[in-house]
Structures are given as structure tokens and as C-alpha cells.
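All protein chains of the complex are present and in place, except for one that has been dropped.
Which chain is which? They are A, B and C, in the order written, and residues in each are numbered from 1.
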Amino acid sequence: MQLAFGFHGSEAKVRDSFARQSLMATLGARIDEVRPGRVTITAPVGANALQQQGFGHAGLTFAIGDSAAGYAALSLMEDAAEVMTAEMKINLMAPAAGERLIAEGWVVRSGRRLVVVQARVLAETGADRVEVAILQGTMVTILP
Amino acid sequence: MQLAFGFHGSEAKVRDSFARQSLMATLGARIDEVRPGRVTITAPVGANALQQQGFGHAGLTFAIGDSAAGYAALSLMEDAAEVMTAEMKINLMAPAAGERLIAEGWVVRSGRRLVVVQARVLAETGADRVEVAILQGTMVTILP
Amino acid sequence: MQLAFGFHGSEAKVRDSFARQSLMATLGARIDEVRPGRVTITAPVGANALQQQGFGHAGLTFAIGDSAAGYAALSLMEDAAEVMTAEMKINLMAPAAGERLIAEGWVVRSGRRLVVVQARVLAETGADRVEVAILQGTMVTILP
Partner (left out) sequence: MQLAFGFHGSEAKVRDSFARQSLMATLGARIDEVRPGRVTITAPVGANALQQQGFGHAGLTFAIGDSAAGYAALSLMEDAAEVMTAEMKINLMAPAAGERLIAEGWVVRSGRRLVVVQARVLAETGADRVEVAILQGTMVTILP
């Protein structure tokens, strides 16, 4: 993408916002990389976040994918702005099996109000990584 | 929809499967109504499932909407079958603010392998209910 | 839905806009019912709009479903506004086989900038109607 705004959103702003998301703490998620327009979040396939067959729940995969995409969008917004998900679509391609999940989110198109984003989620077991989901959606800029 | 299969899936099967989803317990979710092709799940807007502004996280709304839709699909499948989400799309229309969320999922089209589903999520505060999200997606029948 | 704006958009405005969509003429589509927040468009399963097996092309089904949803949104917008599709998701449930397709679009949530819409497309043969697709998406209000 072309960065439309430059990197107004500081890394600290993104990390502070993430720290206020109690669901991320509940899921044991951690924000790793924060770059302009690109954010990575990891989470264990935790015993408290499974579906009926013992794999990571689609809600877990969605939650960290959506957050990675949302913070990628926030990283390009001006300082006073907040971000909310308008809509998000996820294709689940393999069971979320492994030690941990890695969600990478990035900005495809940054408009004034609407930011089109994508994300993908990988499941990691030892040195192996399998792509388990891809996401595509729209974030909204909320101005005060 | 036309019920293609009749109601093979027993209510007990759906409730047993739900009870094995540890994420639902983590979120304080409860499965309420289980009818052929229609399932309702409720969850508090709990302190452990918030986003950065104090509303319910999109991951919470998605998780119960997706589960309600998935169990609606499972309720129409034959006894030996399992269900998995192939893809799901959510439009978030209002902040998930209130005392609790109510997710209603239903089957739109039940094919042999693919089941098209929808769901909606309401936020309840006292006697007021606001529709906060709608979901549309595809469940896959997993046969042993 | 709750009509947030009343019915500013006149029926004439919607019909005039539809008449300027050359793709609709190419597909032989006709706008039928125009009510506040609800629009119906019909089109033949024409010889010029088929896929490789002789059914209506997914692009035909999408085009009239998207237009029905978009005009449902426009019907609730103020007079000066234009409408554009931000995103749309379609689930195709049966082949588009029959004499003609009927697309019904409606507004689920009408915000100031974003309008959440749904649509469904039926295939009609004689007196029989089969639901062949459902759509869910977001329209954007364009103000001059």
C-alpha cells in the first residue's frame, strides 16, 4: 500500500491500547512487532480457549487476527483517533493446532475514514508453521 | 429453509459439544435454546472480554455468534457428524455495551457437506435490546 | 431496523439512478419495488450472462443483489447523497437456474456514513422459487 498519512500513530499508543484489551490478557496474547501498517500478535493455544475437539476455538483465531489488523490500522491513524472494526471476514483453512498462534495484520488501503485490512494466522509447533486462517475487513477511524 | 435432513442431531449432542468448548466457559457463555436449525447462546459483557474502550471485544461477539451458528448447523447433522467453521463474516453495527450479549444462530441452507448459516448478536441492558452484529458464513460437516 | 433518517430519498431518485447503470440494461435487469429501505430488482437468466455450465454467472447474481442492496440504502439517504459499495459478501447456495432472478435488498442498520445491508436472490421457474444466494455488506454515503 501507499502510506497515506505517514506514521502518526506512535508505537506506544498502539501498545497502550492493546494493554487495555482485557480479552487479550484472558487469551494470554502478547503484541510483538508494531510497525507502520503492520502488527503481530501471538497467543498460546491455551486450555481456556478451545473448541469441542481440542483445537483452538475460531473465536481465538478471530480475536487475535482482528486485533492485529485493527492495530495495524491504528498505527497509521492520527494521534487522537480510535479504531473500531466495521466488518471482518475469516476463512479457516486448518485446525488451530499447535503450541501457539501468530497473527500478522496489515493495512491494504488507508482512507480518511475507512481502512481496508488483511491478516493471517499461523499455528506454530516447534519450528513448523501452518497457515490456519486469513482475514479481510474494514476498520473505521473514530475521531473525537 | 427446508430441513433437508430432519432433526438427527439430538439436543443432548449439541449441549455436550458446547460443554467441551473451554472458550465458552472462559467467556461465561451459556447455551440456551436448542431447536432444529436454531440455537441461542448468551454471555455477559464480562470484565475479562473487553476491548480498549471498555466495550465487549469483537472477538467475544464473534465467538458466541459463530458458536450459535455452528451449533444450529450441528443440530441438523446426523449423529456421527462434527461441525467446523469454514468461513464467517461479521458486520459490527454498534458497540457491544450492556449487561449481556445474546447470539441467535440459524441455518439458511443445509447441504450434505456445506451448511450456510446466519447469526445475529444483541446487547441487552435491562429490558432494552440493541442489535450489535450480524454474521453470515459456511459450516462444514465432518464425517468420521 | 429503525429508520434513522426517515425517507428523504425519493423513489424517483432511486429509479433515475438505476436507469443510469448501463450494466443493468446489459443484463436486462429492471427495478421493481422501491420502498424506504427495501428494493427489488429482477433480471432474466439471459443467454449473455451465463457461466460455463449454462447457469447464471455468479457475477449476474452478485450484480443485481448488490444493486438491490445499494438502492435500498440510497432510498434512506438525503437527497444530495450518492451511494457506493464498500464491501459485499455473497454465499451462493444453488445454481442460478430458471427463467429469471429476483433480488431483494434491505437495510439492516442505517448510520450517518455507513449503511449495513442484506440481500437475497431467488431463481424463479414458473411458480417455483428457489433461494440461490444471500448477501451481506456495507454501503457508504457519499456527500457532495
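Everything that follows uses one rule, which is that a contact is a pair of C-beta atoms (placed from the backbone, for glycine too) under 8 Å apart; a residue touches a chain by one contact, two chains touch by 3 or more.
Because the structure is a prediction, the values reported are computed rather than measured.
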| remark: Across C:10, C:48 or C:125, the one contacting the chain not displayed is C:48
| message | Tell me which stretches of subunit C touch the chain missing from the display. | response | 17-18, 20-23, 25-27, 47-53, 57-60, 62-64, 66-67, 82, 84-92, 95
| request: Against the chain that's been left off, what residues of subunit A make contact? List them. | output: 89, 91, 93-94, 108-109, 111, 116, 118, 131, 134, 136-138
| query | Where does subunit B touch the missing chain, residue by residue? | reply | 86-87, 89, 113-114, 137-138, 140
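We take it that only the chains that are shown with their structure count from here on.
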| remark: CA centroids of subunit A and subunit C: separation to the nearest Å works out as 32
| said: Averaging over Cα atoms per chain, report the distance between subunit A and subunit B in Å. | reply: 22
| query | At what distance in angstrom does the C-alpha mean of subunit C lie from that of subunit B? | reply | 28
| request: Note the residues in subunit C that touch 2 or more other chains, in rising order. | output: 89, 137-138
